[in-house]
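The complex appears here minus one protein chain, its other protein chains still in place.
For reference, chains read A and B in written order, and residue numbers begin at 1 within each chain.
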Amino acid sequence: MLSFGRAAVRVFDLSLGEMLWSRRTVFMAVVAGGPMVIAVALRIAATSAAVRLTGSPGPSFALGGPDIFGLMIWAFYLRFTVPVLGVFYGTSLIADEVEDGTLTYLFSRPIPRGAILVGKYLAYLVCTSVVVLPSVVVVYFSVVPLFGGSVGAGFPSLVVDLGLIGVGLAVYGAAFAFVGARLRRPLLSGLLFIFGWEPVVVLVPGYMKNLSVAYYLQGLVPHAAPQDEPMTLLRSALQTFDAAPAAWVCLLALAVIWAVTLGAAVLTVERREYVLER
Amino acid sequence: MGIHDQSYRRYAGPRTEPGAAWSVIAWSGIRALLSRRLFLLVLLFAWSQFVVRAVVFYLSANFPSMELIAPSAQTFRDFFDQQDFFVFVVTVYAGAGLIANDRRANALQIYLAKPLTRAEYVAGKAGVLVVFLLLVTWAPAMLLLVLQTMFAGSLAFVRENVFLVPAMTVFALLEVLAATFAMLALSSLSTSARFAGMLYAGAILFTTAIFQTVRGVTGSSAASWISFSANLAQVGDVVFGIAPRHDTPWGISLLIVVGLIGVSLVVLRWRVRGVEVVT
Partner (left out) sequence: MTDPVVAVEGLSKWYGQVIGLNDVTASIPPGITGLLGPNGAGKSTLMKVVTGQLQPSQGRVAVLGAPIWGNPSAYAAIGYCPDQDAFYERMTGLEWVAALTRLHGFDDDAAAAAARKALETVDLAEAADKKIGAYSKGMRQRVKLAQAIAHDPRLLVLDEPLAGLDPLGRRRTINLIKAWARAGKSIIVSSHILHEIELMTRSILLIDHGRILAEGNVHQIRDLIDEHPHKVRIRTPVPRVLARRLLDLPDVIGLSFEEDRIVVDTGRPDDFYSALTTLAAEGEIAVDEVTSPDDSLQAVFSYLVKS
């Protein structure tokens, strides 16, 4: 019998192609393409000088390229793309196989069931990273040079951002892999978590916000939040937080969430009985 | 002694008039959803805002010191705004599988082999969603208006805001029809209810995220036409007679909402077929 690790790698091999060419990838490509379209549009607009990026009302100001990039990383990638991909893919790791009736072929092999989940989770990580991270790089090179920004100076921040997105995909993916393995209606539960629970609890004083992933991810965002009015409005609209914990606390907390939820997902798949729908 | 014919006899009783078959589909869908406890729980939660506002209405009507929180036309507009979340949840929960599940079970061809037109089938499926969405938007809003009158013991508020009844009805219908047909169209594109739900949620959330990003970068809400939710909100403001919240002309927002319903109907016309001809 294959060891847990080797079995997971083989399930990963089997799942990666299936996942990359699935219908969901079309959706993911659109999601990843959205900010690239915005970046290219901004670039064209800035080059033609037809549009001046100003805030209103109040004194006129212009966001620099790095600020715009930072805004897009937080507003689009971290608060939308990462959790949404986590929900859509994470909850589907087992649910898809159950719904399609193909889980039997995997569960009837002499490998630990948990390895199946881990293999598929690894495929999810690679699949989403391969599509999302290049999109971030394209946005970076399109947006950062605008309005006097320097590509070279901001490069370390790009690397951190890429790492941050990777961490976000890993943690959300693990959390929703557990939800998908455990619940019968994982999609709705996942959506309620990221768009119902997280935005609310981070506004509640006390420890409630500690029960979210977004709170810790925010603590790792390296970009200094501009203090101008539009940014404040946006921050308010996006329900971000003022007092973020230290980076190491955030990383530790995310590591704990990742380990606990992935472990719980593995245990669930090991022990739970799945009755196929067809 | 007479010998009775024991052979097969055709049904000779009354039949429903053609054109009413949609109601059979709608009722069966409604009953199926009502039998799910989780769905009842969602509906219950969807009425929580109603309960809170009813209490506020009572307090403001009976305690002069509470006049500050007395309802206005804006209150009803806000009510619809805050129900958006439940509209989203109910649409995904109740609507994602309406056609996808039939396609998965190859039931579409069985439906359409009956004396039932495609339009009736779609109307029946739409009926399910429309009923529940009105139940979380129009119904509680109208009931709130009735409660306000009863608590105040006067028709003054209704007389002053007589436009509220048509405004709430028109906006609720627009919102419900847009959500219903968009969800049905996406449901018809897939054999998986979960995937259809993902498509709908993705479309709503993605367009909103793009709009918010552009807004943050440009400092202007002129790109609100990108977002499905922002367009509805824009039209809603106009219907309730308040200043539109975004910089996009409301006519464009209305056009986009109506266009979305139109595109959804085209998709449904294309996808709802008993037999798929592969060329």
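Here, a contact is a pair of C-beta atoms (placed from the backbone, for glycine too) under 8 Å apart; a residue touches a chain by one contact, two chains touch by 3 or more.
None of these values were measured; they are calculated from a predicted model.
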| item | value |
| --- | --- |
| Neighbouring displayed chains - absent chain, whole complex | A |
| Residue among A:32, A:71, A:93 or A:111 touching the omitted chain | A:111 |
| Touch list for subunit A against the chain that is not drawn | 1-2, 7, 10-11, 13-14, 17-18, 21, 100-102, 104-113, 270-271, 273, 275-276, 278 |
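The rule is simple: only the chains that are shown with their structure count from here on.
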| item | value |
| --- | --- |
| Separation of mean Cα positions, subunit B and subunit A [Å, integer] | 30 |
| Residues on subunit B engaged by subunit A in the complex (per definition of touch) | 38, 85, 89, 92-93, 190, 192, 194-195, 197-199, 201-202, 205-206, 209-210, 212-220 |
| Subunit A - residues contacting subunit B, complex | 23-24, 27, 30-31, 34-35, 38, 42, 51, 53-56, 63, 68, 71-72, 75-76, 79-81, 84, 88, 92, 95, 99, 185, 187-188, 191-192, 195-196, 230-231, 234, 237-238 |
